[in-house]
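With one protein chain withheld, the remaining protein chains of the complex are depicted in position.
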Amino acid sequence: MLDANSILFAGAVGLLVIGIGGMVISDHLYRMLLALALAEAGANLMLVLAGFKWNAVAPIVTFSMAGTSGMVDPVPQAMVLTAIVIGVGVQALALTMIIRIRNAYGTLSMREIKHKMEQDFAAKADLPIETRNIPARNE
Amino acid sequence: MHRFTSFLFLGGFLFFLSVLAGILPLGDPPMLIGQVIQNQGATETGAANLVTAVVLGYRGIDTLGELAILFAAATAGGLVLSSGRRKSSVCSDDDAGFIVKTAAELLFPLLVVAGLYIVIHGHLTPGGGFQGGVILASAFFLPLLARPSAKMNHKVMSLVEGFSGAAFICIGLIGLFNHGAFLQPFLSKGVVGELFSAGTLPLLYIAVGLKVGAELAGLLAALNEEDDTEEGNEHA
Partner (left out) sequence: MIEWFLFVIVIIMLSAAIMAMLLDNLLAATVSASVVSLGLAMVFVFLKAPDVAMTEAAVGAGLSSLILALGLKRLGLWKLDNDEEDNS
């Protein structure tokens, strides 16, 4: 069980589950952004792990490759290079949208924003506004 | 009820990933394409770093798509953030302390040299356009942290970014018109392991590095500016 492959794969799966669980469960918008960053880290780790070979060297051509069983697969590493940079671009854009939402609604809690948005839609469409309180969270 | 279904979903997701762990051949992947690239990559493209050969040579179109995504994200971020009323030159932050100011002046040339080194040697050692571009972006953002009253010159940044993006596409078009395929590498391959080798791959990486650096520096400067809209004033 204490095999290096199993440890790393368990780590990657754990990061993915914590990230996606954080996005589904949390109420604060900024924590959703942090959970997205964690899930991306876990997915990138799983991709690089899929190309790993024991007793192999890094994919750079030097002239001393004796005693090893070849090189690690370079194609997943090129894909992960792209994926990491795209991930940071997505996080930057999500952060700017969070800043605008806070400027527009004054709060960062999902339930309050949803309640205020429904009131806005009802007011614009001239429907009667339901005067109900924010429903309590079932803990 | 919401919590219960969330945990049910997470349990199922965990089970799915664990089953995947049992099936994947970890530690001994069936490298079909990878084996071919290992045998032929260095002599076919002239680059010693095989990941660079894959990113710019064999999968160059994906890199162009990634540059487009970064451009869309940085431009949209800059547009969304700067739509408030712009205060002319009132800045409420003083200069940072003595340590930050002196360290910023000392670190700026070192960061620029390190970033350019990593960009230019991308086809020989681990590195390349993206890593060096991030170091260049932080080099150009550091004086803004030290002196918050200095504004970044957004026009020069946009000019550098547009020019290097156009250079990338022009090199690809020259490959299309002369040699038959978009982004086909065409200059002489040279000897594997020297600085002037691997055809157009170092030129492409220099364009990528400058573009990424200028973009990210502009995005960081847009995030750093003072926000002058009050909270809740747009909500009726």
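Note that the chains take the letters A and B in the order they are written out, and that residue 1 is the start of every chain.
The rule is short, and it goes like this: a contact is a pair of C-beta atoms (placed from the backbone, for glycine too) under 8 Å apart; a residue touches a chain by one contact, two chains touch by 3 or more.
Being a predicted model, the structure only gives us computed values, none of them experimental.
Residues of chain A in touch with the missing chain: 2-4, 7-8, 10-11, 14-15, 18-19, 22, 26, 30-31, 33-35, 37-38, 41, 44-45, 48-49, 52, 56-60, 72, 77, 80-81, 84-85, 87-88, 91-92, 95, 98-99, 102, 108. Residues of chain B in touch with the missing chain: 49, 51-52, 118, 126-128, 130-131, 134-135, 137-138, 216, 219-220, 223-224, 227, 231.
Simple rule for what comes next: only the chains that are shown with their structure count from here on.
Chain A contributes residues 5-6, 9, 13, 16-17, 20-21, 24-25, 49-54, 58-62, 70-71, 73-75, 77-79, 81-82, 85-86, 89-90, 92-93, 95-97, 99-100, 102-106, 116, 120, 123, 137-139 to its touches with chain B in the complex. Only residues 1-3, 6, 9-10, 13-14, 17-18, 21, 24, 26-29, 31, 33-35, 37-38, 41-42, 48-51, 53-55, 59, 62-63, 66, 69-70, 73-74, 76-77, 80-81, 84, 125-126, 128, 130, 192-193, 212, 219, 223, 227, 229, 231-236 of chain B touch chain A when the two sit together in their complex.
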